[in-house]
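Take this structure first; my questions come after.
Heads up, one of the protein chains got dropped from this complex, but the rest are sitting where they should.
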Amino acid sequence: MPVNLQIDLGGLTMKNPVTVASGTFGYGAEYADYFDVSQLGAVTVKSLSLEPRSGNVPPRIVETPSGMLNAIGLQNVGMETYLREKLPFLREKKCVIIANIYGSGPEAYASLASRLEAEGGADAIEANLSCPNVHDAQNARGGSLVAQHPDQVALYTQAIREATKLPVFIKLSPNVTDIVEPALAAQEAGADAVSLINTLIGMAIDSETRKPRISNIVGGLSGPAIRPVALKMVWDVSRALHIPVLGMGGIATADDAVQFLLAGARAVAIGCASFRNPDAALKVVQGIENYCQQHGISDVNELVGAVKL
Amino acid sequence: MPVNLQIDLGGLTMKNPVTVASGTFGYGAEYADYFDVSQLGAVTVKSLSLEPRSGNVPPRIVETPSGMLNAIGLQNVGMETYLREKLPFLREKKCVIIANIYGSGPEAYASLASRLEAEGGADAIEANLSCPNVHDAQNARGGSLVAQHPDQVALYTQAIREATKLPVFIKLSPNVTDIVEPALAAQEAGADAVSLINTLIGMAIDSETRKPRISNIVGGLSGPAIRPVALKMVWDVSRALHIPVLGMGGIATADDAVQFLLAGARAVAIGCASFRNPDAALKVVQGIENYCQQHGISDVNELVGAVKL
Amino acid sequence: MACITNCKIVAHQEVAPDHRRIVLDAPDIAADARPGQFCMIEVREGSSPFLRRPMSIERIFDDGISILYKAMGEGTRMMASIPTGAYINVQGPLGNIFPIESDTVRSILVAGGIGIAPLIGLAEAIIARGARAPEVILAARTECLLLCEKELSQMGCAVTLATDDGSAGFKGFAADALRLLDPDSKTLVYTCGPNVMMRAVYDVCAAADTRCYASLEAVMACGDGVCMGCVVETNAENEFAKMARVCREGPVFDARVIRWNAFD
Partner (left out) sequence: MACITNCKIVAHQEVAPDHRRIVLDAPDIAADARPGQFCMIEVREGSSPFLRRPMSIERIFDDGISILYKAMGEGTRMMASIPTGAYINVQGPLGNIFPIESDTVRSILVAGGIGIAPLIGLAEAIIARGARAPEVILAARTECLLLCEKELSQMGCAVTLATDDGSAGFKGFAADALRLLDPDSKTLVYTCGPNVMMRAVYDVCAAADTRCYASLEAVMACGDGVCMGCVVETNAENEFAKMARVCREGPVFDARVIRWNAFD
């Protein structure tokens, strides 16, 4: 039985509902040794800022039970180098590109989005309003994240919305009392989809040296450990919004991905599972197709939100 | 070298800084086969309500990567049966008792606290304002937890504070944007300590049946998976408050416990790690003593908040 | 008294496709164990899998126990790969026991698939008490999943086979096979298997005024009665007792107290 895997994520057509999470797949080319990355529904690139960034001082990562903490601090090559050196590979491979962006203040996001659109550097924009590892004053209200303040989310979303006709996805933080609030704010302000979740804020201490294991003291927790939290938030948000959800957080297998679709995600992103298995996202695509076949599902869209209560 | 392990947790003297987390150790007697539970700094009992509760319909638990989800729904024998049938064992063993309580509305908490004090049923009260698995209307503001609303936390704390002279600990939820706010509210309203964290809300779906794996749909995530999140919150709260913190969340070994002390916890609670190893809490006591000995620390209180930044 | 010990694996073999028997050197557990009880097995060190796995005690020897299990999920597949000679951490014995009455005239054990595991030790114990060897209904999907027929015959049990596909013995369900054995009010039925099967078995028993004990399963975290995770719904009036812990009040229940339609 042929299975339709194609989905529409807020105006972005993906040939299957699987992409990768920003910051866990570089710019695609790094994993080209292992498989043809254009087989994915889309490739989401590492957060891009206007200028190159060197990120935080190491150590930046530490393993935790069924997961890891990171405080990279958005080290990236910057927009111009991306367009010059990274984009050609993705375009040549005919990848669908979700460009994740990060800036200080709404204007920076707006410039990034419009420059990406002008240069054909993206098929959709994902605005990272939820990175726990950067300390730019403009983004913070008392050290907190934009995504923790629905009113701020609205402001940022609006600025990006006005700057581009590309589909705009707003990436949200799980470090909130009720994730529906910022999600609704993004929707009202014109977002085409919401991406969730970014990492949970966490910490680990080396009991021998008594120092935090990450120089930034705290970092973002990702991996299978957080999957139940992510799934719950996807379920909450997808019931409350009419725009689609790109679900992520601890997805490592097709079974995990199917759970997210059932909970209401229109598409899913594979994050740090790629570190362990670079072709994890491809296996998820194949596994979702198998699942559909075995369960007599002819269109993957039928799975979206189909959890039985 | 003799090591002083005794600590003072908001007026409760504990011979070592280790207790167990409510709901993961029954009423102490259940684990008496494995070790002498009076060796712990305190025994924290399963949440007690005025009347017996049958809890949620099964299935109530599911394993997750490095953790588990539960939605017990506070099944418990109720206050009177506790006093009659459970308390005698704990008293006979000379255990220090932290009685965790749960009720519908501030008055219920107040009655529980005063009855416990009157009957000698507790050496300290821990008020569970953060159980994600119950649906009592009085506790909820739009389905949310008391601990998600600092103003409500203040109200409840005050009611309990007025009802008893026993040390009062307020148990907080990690499902908030900033855990310092409810913690401060508890402190201002007269709490003697705060306990954190309760479980993170999560979900898991059976992709075969398409049904949630827990009948309550969502449940609380506990275990090593959440340890980094708990540690970060303990660090945040202990710097912001002058009352002590009882830290918990994913602690399984003495090394984990030392991390919580370093982050600022005055004492720690072992939760679902006991399910795997019933004597986990005892091993943590012994391991903390070893750690102190090996590191030339004569008083465990020296470790509290001693993380090196 | 329950204890936790590292047990040496004395033997570990496949007995049917995906079904294995593991024999453990576990004198402390064996000393206290009685038929119907179970163990909690740590399938490997580290935090994943996070929980122990509950497994019935199949047989009790002087110096150890055996376990008969089906490798179906992550944990049991890991168990299956542990070699003979290695050690495994086991907690037990846990739970209540099958009531055995020395004046029982007739007993029938009804097993569905791997549900035979706790009933083997029960059969041995009934015979050891000097009572008549129980009759046994072994039911399974298909012939190769009928376990322990030989052992039971050798003990002197009259074994009725039943398969869904008719590949061996009676074609049909265990409850139908039971009805054909015509149990009465003096018969005692013990059953373990899928809930639907046990429910049907209980219906046959109820109609014939036969007492029936069922060994239930539930997802477990602690196995010790502290987490309240493993409950099944009962017909009790008392609010707290409406939910009974399989690990503490069970795993063996008088089938009358179970709210069988809760499993729908």
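Letters A, B and C name the chains as they come in the text, with residue numbers starting at 1 for each one.
The rule is short, and it goes like this: contacts are C-beta pairs under 8 Å (C-beta built on N, C-alpha and C of every residue); 3 or more make two chains touch, one makes a residue touch a chain.
Source: prediction; values computed, not measured.
Among the chains included here, which ones are touched by the excluded chain in the whole complex?
A, B, C
If I consider the whole complex, including the chain that's not displayed, which of A:18, A:72, A:108 or A:218 touches that chain?
Among A:18, A:72, A:108 or A:218, only A:72 touches the chain that is not shown.
Specify the residue from the set A:64, A:100 or A:187 that touches the hidden chain.
Selected residue, touching the omitted chain: A:64.
State which residues belonging to chain B touch the missing partner chain.
Touching the chain left out of view, chain B contributes residues 65-66.
Which parts of chain C are in contact with the chain that was left out?
Residues 46-49, 74, 78 of chain C touch the chain absent from view.
I need the residue numbers on chain A that touch the omitted chain, in ascending order.
Within chain A, the residues that touch the unshown chain are 23-26, 30-31, 33-34, 46, 51-55, 57-68, 70, 72, 75-78, 81, 223-225, 252, 272, 274-279.
Simple rule for what comes next: only the chains that are shown with their structure count from here on.
Draw the chains as dots and join the ones that touch; what shape do you get: line, ring, star, complete or other?
It is complete, because no pair of chains fails to touch.
What chain lies closest to the overall centre, CA atoms only?
B
Rounded to a whole Å, what is the gap between the Cα centroids of chain B and chain C?
Computed value for the inter-centroid distance: 35 Å.
Could you please state the distance in Å, as a whole number, between where the Cα atoms of chain A are centred and where those of chain B are centred?
Their C-alpha centroids are separated by 34 Å.
I need the residues of chain A touching at least two other chains; which ones are they?
65-66
Residues touching two or more other chains, restricted to chain C: which are they?
47-48
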